[in-house]
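My questions will all concern the structure given below.
The block that comes next holds chain A.
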Amino acid sequence: MTLLAQAPVPRDVGVFEWLFDPASWTGSDGILVSLADTVILCSVVVVVATVTMVPLASWLAHTRRGEVSVSWMVTLSRAIPTFAVAGLLVPISLRIGWGFEPWPILIALLLLALPPIFLNTYTAIQQVDPGAVDAARAMGYSETSVLVRVELALATAVILAGVRVAAVTVVATEPIRAFLGGDGLGRYVRDGLGQNNDGLLIAGAILVAGLAGLTALVFRLIEGFALPEGVRRLATTATR
Partner candidate 1 sequence: MASIFTREKGRRRRRVEPSPCLHVFCSCLADDRFRDIAYDVGARLPSLDRTKGTTIGAIAIKLQDVSKQFEGAATPAVTSLDLDIEEGSIVVLIGPSGCGKTTTLRMINRLIEPTSGRIDINGEDVTQRPVAELRREIGYVIQQVGLFPHQTIAANIATVPKMLGWEKQRISDRIEELANLVGLEPSLLDRYPDELSGGQQQRVGVARALAADPPVLLMDEPFGAVDPIVRIRLQDELLELQARVGKTIVLVTHDIDEALKIADRIALLNVGGILEQYSPPDELLAEPANRFVEEFVGEDRSVKRLQLRTVADLPFNRGPVVAATDGAAAARNIMEEYATEWIGVTSDDVFLGWVHADDVQDNVSLESVPRSVPAAQVQPGSTLRNAMQIIMTSHTSTAVIEDEGRFGGIVTLELIRASLEAEPGQ
Partner candidate 2 sequence: MNAVFAQAPNPIVRWEYFIDEWDQIQSALLEHLELTVYAVGLGLIASAGLSAIALRYRWALAPINGFTAFLYTIPSVALFGILVPYFGLSRLTAVLPLAAYTLLILVTNIVAGFNAVSPEVREAADSMGMTPTRKVLQVELPLAMPYIIAGLRVAVVSTVGIVTVAAIIGQGGLGRLILDGLRRAFWTPMTIGAVLSILLALALDGLILGVGRWLTPWAQRARRAP
């Protein structure tokens, strides 16, 4: 519970001095801890979103149902002011005894992550070459096999792109957590603002932005290397 705690950083220390000082990185208020905090939360969100949305969306697309759910998802993705939702969830969460953290921010971030993964998976499966699907069926694959071995395989690139978008969005939005009573990498911006410490403020901003960029990079690399050549060629950036 660090809402009112003072960060152990001297004022007006240069940004880069602070960043490169190993002391800043260690300790319970250090960068590493905050980083871990953030990464863990974001990973949980992304994993949960992927594990729930990919099977759901691919099943819906495969069986050609749920066109309506697509438009729900689109509306959801647009009408959610995340800060507002997280803010709304805090009192509710406290009321029902689930505490300050991590539920409000987790749920808010989850809502943010669901649409890109759902939409990309749905569209990708829908767009799979029907000829390939027919051929697979004709060769005697069971429906599940068709879905998993053919459709998902071909759709992987686009699905992965959706996961990337979700991950980057989650990582980029996570810092608001620091303003809602939590910690994570955004705490340095919060503390910098609170203490009028420009150096800390800028350093915090760099850390936060850096992590978002790193996430994007890592995912692009995964997409680049982990996919078979043929599948990679099918990738279109469906969303951004």
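Here, a residue touches a chain if its C-beta (ideal position, glycine included) is under 8 Å from a C-beta of that chain, and two chains touch if they have at least 3 such contacts; residues count from 1.
Regarding selection, all candidates are chains of the complex that A comes from, given by their letters.
On a predicted model such as this, the values are computed, not experimentally measured, just so you know.
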| item | value |
| --- | --- |
| Touching partner of chain A in this complex, picked from 1 or 2 | 2 |
| Contact set on chain A toward candidate 2 in their complex | 1, 3, 78-85, 87-88, 90-92, 94-95, 97, 99-100, 168, 171-176, 178-181, 186, 189-190, 192-193, 198, 201-202, 204-206, 208-209, 212-213, 216, 240 |
